[in-house]
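Here the complex is missing one protein chain, while the rest keep their positions.
For reference, chains read A, B and C in written order, and residue numbers begin at 1 within each chain.
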Amino acid sequence: MASILKKLGNTDRRIIFILIALSVILPIIFKITFPNPVGAEPSRDMFEYIDAMPSGSDVLMSFDYGPSTMPELQPMAIAIATHLLRKDINVVCMALWPEGASLAQEVMSGVADSLGRTQYEDWCNLGYKTGAGIMIVRLGSSMKAVFPADRDNLPWEEIPMLAQISDLTSFDLVITLSAGDPGVPAWVMMAGDRFGVPVGGGCTAVSAPQFYTYLQTGQMVGLLGGLKGAADYETLVGIKDGTAIEGMAPQSVAHLVIMLFIVIGNVAYFSEKKKGGRR
Amino acid sequence: MKNLSAFLIILLLISAGAALADNADPPESVVTEAVEELEVRRAIDLEASDTPEDEGGSVSLTWLMETEGVTPDSLGVMRSDPFGGEEHITTLPVGTVMYRDQSANNGTEYNYWVVSYLGGTIEACSDRAVAISSAQWIYRGRIGMLIILFLIMAVIIYYIEIGKRGKELFIREIAGLTAVDDAVGRATEMGKPVLFIPGIMDMDNIQTIASIVILGRVARKTAEYGSPLLVPTCRSVVMSVAQEIVKEGYLQAGRSDAYNKENIQYLTDDQFGYAAGVDGIMVREKPAAIFLLGCFYAESLILAETGRSVGAIQIAGTAMPSQIPFFVAACDYTLIGEELFAASAYLSREPKLLGSLKGQDAGKLFFLILIIVGVIAASIGDFWSPMKSVAEFLRNLVTVN
Amino acid sequence: MNWEILGIWLGAGLTLCLYSFLYRDNPFYKFAEHLFVGMSAAYWVIYSIENVLIPNWWQQMFPAGGGFNWVWIFPGIFALFMLARIIPKTAGLSRMALGMIIGTGAGLNMVSFFQTNAMAQVKGTIISVSSGGVWIIFSNILLVVGVVTGLVYFFFSKAHTGIVGKTANVGITILMIAFGASFGYTIMARISLLIGRCQFLLEDWLPTIPRLLGLGG
Partner (left out) sequence: MRLVIPLAITFVTGMIMVLHFFVPHQPIKLLGDNLQDWFMIVTAASIFLGALNLMHVHFRKIKLKLKNWKYSPVTLTGFMVMFIAGLIYGVTEAKPFDFMFMNMVAPMGSTMFSLLAFFVASAAFRAFRASNWRATLLLTSAFIVMLGQVPIGAMIWDKIPLAKVWLMTFPNTAGQRAVMIGAAMGVVSTSLRMIFGIERSYLGGTD
């Protein structure tokens, strides 16, 4: 037994690589889906907050991520944008990460087309600016000073939906989709605590546990954490074929596989240790 | 908050209107007649005041709308100054109940009134309200924070100054540091090298600086024990700084002859390229002790895994929140977050680092006491109301608006 | 072949090049990696020109209606100082720009972190632990005790002996539970990224193969 475990302990990495790949690929190929119940999660808080907003409200949606975390954050962006546009809420997009500007365009034009909403009337994409937190403070005194024109260089005055926007406090909610720094903390600090605008949003699973403290204090109205948060929101909004819900099956299998790896690895380690071998 | 209350007011008005209409329930013809006779709705309860906590030049207006009467097309905000000038400032959609006039001159007494437009003419007019705009010197809701922040800053600077004057500042022993000597000792026994990885960021990162300070200590130990010390770096500047520090360490131990510059080499700036390079070194050299101290990102996992698989004692330390868990699970000792900085302050004895650490401790102690007293007061307050106001006071102390 | 399919094949090809690293470091991986570095750097530069420098600087200095706003020369000079780093002789000038960036950042961080991550967190912890059901009381006590003992663990002015040591031990226990949560979430994140790529390869790219063959035959 011990020798088998020892052999396992020295397994070529590539075998482990193949196993983890299979645990993800097989559920996708066989289209296995699991129901995704949504409990008393912060993703539900986020949904309910937006759901209670009257139509015609203005929401600032900041795309603070790049391609590296797209699989987690893009489905969230799509689900939230669908919810907002469906409720006739005006969506103003911007980005703290340069790549976010392109990804915002892709998400918004896709969702708006499917719901028959028009750019510049129901949504617009202001694009990217440098400066992160310092830029957000400037947004608090004047939006137009930071965004004299939108992503495609259309002047601020020529975008009709922006007529009622002067600074951050013109918005009823700020939503950030954040992959790290700059992201959620910058928005909570500047928009939330400094200017009193409610902040909510989604983040990668890596940073989600940190932001639970902002939920307990009410500094954030809701939070989607990682692919699970995205799947929750898809469920709540009623997107049937969302990539996040689809991803829950491979995610489940892969989690089990990794936990199994940890258990086997530890059994091998302790049995060897017991035998008197050093680590 | 203002938006919310305005929204609530509108909601209340709408529901009140709806309730009235429901209750009356008169025949339709009567209603039509009544409407024709009714006057145009006008703004009531107009209040004007200086916008609080701003740079001046702004007056805030709030009002309500009459619930009965013909709904106007739009509202207009009018203003007159003491010199007889009368002007129309803006036109607003019906349903608006607040406006901020940003064009006021500080110190001028203005009269404001709201008019109701119907078919392009003024059909109704509110009472007048008077206000003078002025600038404020401080956000009142932030005074408490200013005082606390100022006190903590003063304490930090005080301790730095004391440290500079040569007074001993006590910092507790850091557990991971005692492990450093053991690890180096074990490497010597086994006749294997020691590997030190200073993170992947440049010298401008405070974690890298802290790491380099600890490298000095490790270098002295390896020099004393006589085991080779390998330091692969991800940045060329870090390499040259590390060479200086290690040389210094060997010199202090009186073993400058054993110092080998070639053991401290720059690999590549690329994150994964660096990880692959270090992996190669681990597999080839089989170090008995590995130090992973500094700023790490996703490569932390790859490094710690290979280190574990070659059977080395691993001592890690980082302030990157997402990497700490991996280090705890895969390494023997981990300096968690601030412990890394504390360790470098402990070793370097530099007044600015020690003083800051003491000052931060004072801040933490203050918050700690505040939390404990606050929680006790709030809990007793549930049964005995005087304590409730104590808790409320403490909560207000840390409230910032 | 239309543009959409070309795009999918480009993406799939590069994805596979990068995955070949799992077998071992090889020229395909190095090619894709180097290409990525170059292209994403150009992306950043283009966006900082088109979305920042042109609208927020150039068009402010030379407004559309004509004229010249001389104030905007200053940020331009600081920006040039920043670039002066490239030439060793003028590298010293970059300290001015660096001083401005560091100063502004430090000034903002000092107040923001203090307000949001210290004051507001302390306020959120001042809660009553005597009302609600047994379970809620227990949970709230755990929250308060966790914060307090965690702070004691990171308190460096007192040795971890006696009562302080015991308190710090409670603190590290709660910290480990929190780090465990981070650990679980991080593993989840890594897997999610792999799922995203597999969905692309299996659902977007694979179906194009028969389509292409159909076109060819």
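The rule we apply is simple: contacts are C-beta pairs under 8 Å (C-beta built on N, C-alpha and C of every residue); 3 or more make two chains touch, one makes a residue touch a chain.
Here the structure is a predicted model, which means the values were calculated and not measured.
S.K.: So which shown chains sit in contact with the chain we cannot see?
M.R.: Among the chains that are shown, those touched by the missing chain are A, B, C.
S.K.: Determine which one of C:T15, C:Q59 or C:S130 touches the chain that has been left out.
M.R.: Hidden-chain contact among the options goes to C:T15.
S.K.: One chain isn't shown here. Among C:N117, C:S131 or C:T208, which residue touches it?
M.R.: From the options C:N117, C:S131 or C:T208, the contact with the absent chain belongs to C:N117.
S.K.: Which residue numbers on chain A touch the omitted chain?
M.R.: Considering the whole complex, chain A reaches the absent chain at 9, 11, 13, 16-17, 19-21, 24, 34-37, 39-41, 66-71, 99, 101-103, 105-106, 109, 127, 129-131, 134-135, 137-138, 141-142, 145-146, 151-153, 194, 205, 209-210, 212-213, 215-216, 226, 228, 248-249, 251-259, 261-262, 264-266, 269.
S.K.: Residues on chain B that touch the omitted chain in the whole complex?
M.R.: 53-56, 135-139, 142, 146, 149, 152-153, 156-157, 160, 203-204, 206, 209, 269, 272, 298, 301-302, 304-305, 308-309, 319, 321, 325-326, 328-330, 332, 337-338, 341, 352, 356, 359-360, 363-364, 367
S.K.: By the contact definition given up top, give the residues of chain C that touch the hidden chain.
M.R.: 3, 6-8, 10-12, 14-15, 18-19, 21-22, 30-53, 56-57, 71, 74-76, 78-80, 82-83, 85-86, 92, 95-104, 106-114, 116-118, 121-122, 124-125, 139-140, 142-147, 149-151, 153-154, 171-181, 183-188, 190-191, 193-194, 196-197, 200
Convention: only the chains that are shown with their structure count from here on.
S.K.: Treating touching as the only link between chains, describe the layout with one word: line, ring, star, complete or other.
M.R.: Chain contacts: complete, every pair touches.
S.K.: So, comparing C-alpha centroids, which chain is the farthest one from chain B?
M.R.: The chain farthest from chain B, judged by C-alpha centres, is A.
S.K.: For the chain pairs A-B and A-C, which is connected through the larger number of C-beta pairs in contact?
M.R.: If we tally the contacting C-beta pairs, A-C comes out ahead.
S.K.: Quick one: report the Å distance separating chain A from chain C, using the average Cα coordinate of each chain.
M.R.: So the centre of chain A lies 12 Å away from the centre of chain C.
S.K.: What whole-Å value do you get for the distance between chain A and chain B if each is reduced to the mean of its CA atoms?
M.R.: The separation of the two C-alpha centroids amounts to 20 Å.
S.K.: Touching at least two other chains at once: which residues of chain C meet that condition?
M.R.: Counting only residues that touch two or more other chains, chain C contributes 115, 120, 123, 182, 186.
S.K.: Which parts of chain A, given as residue numbers and ranges, touch two or more other chains?
M.R.: 193, 206, 210
S.K.: Flag every residue of chain C that touches chain A in the complex, lowest number first.
M.R.: Residues in contact with chain A: 22-23, 40, 43-44, 47-48, 50-52, 54-56, 59-60, 104-105, 108-109, 112-113, 115-117, 120-121, 123-124, 143, 178, 181-182, 185-189, 191-199, 202-203.
S.K.: So in the complex, which bits of chain C are touching chain B?
M.R.: 21, 25, 33, 37, 110-111, 114-115, 118-120, 122-123, 125-131, 144, 147-148, 151-152, 154-160, 175-176, 179-180, 182-183, 186
S.K.: Note which residues of chain B are touching chain C in the complex, please.
M.R.: Going through chain B, the ones touching chain C are 145, 148-149, 170-173, 270, 272-273, 276, 321-322, 324-326, 328-329, 336-339, 342, 357-358, 361, 363-365, 367-368, 370-372, 374-375, 378-383, 391, 394-395, 398-400.
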